[in-house]
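One chain of protein is taken out of this complex; the other chains stay put.
Every chain is named by a letter (A and B) in the order it is written, and numbering of its residues begins at 1.
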Amino acid sequence: MPETELKKIEAIIRPEKLQQVKLALAEADLFPMTVTEVRGRGAQKGICLQYRGKKMEVDLIPKVKIEMVIRNDDVPRAIGAIRAAARTGKFGDGRIFVLPVEQSANVRIADSVTEDG
Amino acid sequence: MKKVEAIIRPEKLEQVKKALAEKGLFAMTVTEVRGRGAQKGICLQFRGKKIEVDLIPKVKIEMVVPDAAVDTIIEIVRAEARTGKNGDGKIFVWTIEMVAGVRTDEIMTE
Partner (left out) sequence: MVLDSGDTAFILICTALVMLMTPGVGLFYGGLVRRKNLISMFALSFVAFAVVSIQWVLFGYSLAFGPDIGGVIGGLDHAMLAGVGFDGDGIPDLLFMAFQMVFAAVTLAIITSAVAERIKLSSFIVFGFLWTTLVYDPLAHWIWGGGWASALGILDFAGGIVVHISAGWGALALALVIGKRAGFGQYGMEPHNIPMTLLGGALLWFGWFGFNAGSALAADGIAANALVVTNTAAAAGALAWMGASWINGKPSSIGMISGAIAGLGAITPAAGFVDPASAVIIGVVSGLICYYALLWRLSRNLDESLDAWAIHGVGGLWGTLALGIFAVAGIGGVAGVITGSPAQFGLQLIGAAAALGYAFAVTWICAKAVDLTLGLRVSEDEEYVGLDISQHGESINA
């Protein structure tokens, strides 16, 4: 595995934790990211509200997805920072996925394939 | 583990969600997106003038599942989201190398 191998981190977190996670990642020197507002449900099947004996299931709860393409070496640091900042200990804290990235090209700079220049 | 990304018609989301849940495939992330496919959008004729409408509103479903579940998801999404007309969508499959929980320290790797 070459040193420059790139990974994409996709983290689904609570929207209210975004500011803290951004800060923690910046402190870990991991700055570039793309953020999307998404809706999601986990294996816990959403939130179940009891309503006059009737059950109401709220699935697809608002979440935030952070995407960042980083060096393989930085993956543990990123996961650590996200966990430390986004964890409440309750269901719905989210998940982090790591995907292989085959190529990354800078739009501004020519001939910058795969290097994160 | 694989990530399945399905781009479908927004009005088909409820049906697809329900059918997936019936097979125990519950966890997902949903995003409202806009997209255009190989058909280059929809062409509207206005008195000889053509207006091309691309970037039509769609919904993207993302699910991370064991490899064995991928075929089931594809089958269900096809069965529920298909109208037979252009614009039904596409399904993409990605490799996931690692899944890390946020609430717990659980790590799953290939």
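FYI, contacts are C-beta pairs under 8 Å (C-beta built on N, C-alpha and C of every residue); 3 or more make two chains touch, one makes a residue touch a chain.
Just so it is clear, the model here is predicted, and its values are computed rather than measured.
S.K.: Which residue, B:Ile56, B:Ile74, B:Ile91 or B:Met108, contacts the hidden chain when the whole complex is considered?
M.R.: With B:Ile56, B:Ile74, B:Ile91 or B:Met108 as choices, the missing chain is touched by B:Ile56.
S.K.: What residue numbers in chain B mark contact with the hidden partner chain?
M.R.: On the chain B side, contact with the omitted chain comes from 11-12, 14-15, 34, 42-44, 51, 53, 55-57, 87.
As a convention for this text, only the chains that are shown with their structure count from here on.
S.K.: Roughly how far is chain A from chain B, going centre to centre by Cα mean, in whole Å?
M.R.: Result: the chain centres lie 19 Å from each other.
S.K.: Can you list the residues on chain A that touch chain B in the complex?
M.R.: Residue list for chain A touching chain B: 7, 11-13, 36-43, 45, 59-60, 63, 65, 75, 79, 82-83, 86-100.
S.K.: Show me the residue ranges of chain B that touch chain A in the complex, using the header's touch definition.
M.R.: 3, 17, 26-31, 64, 94-103, 105
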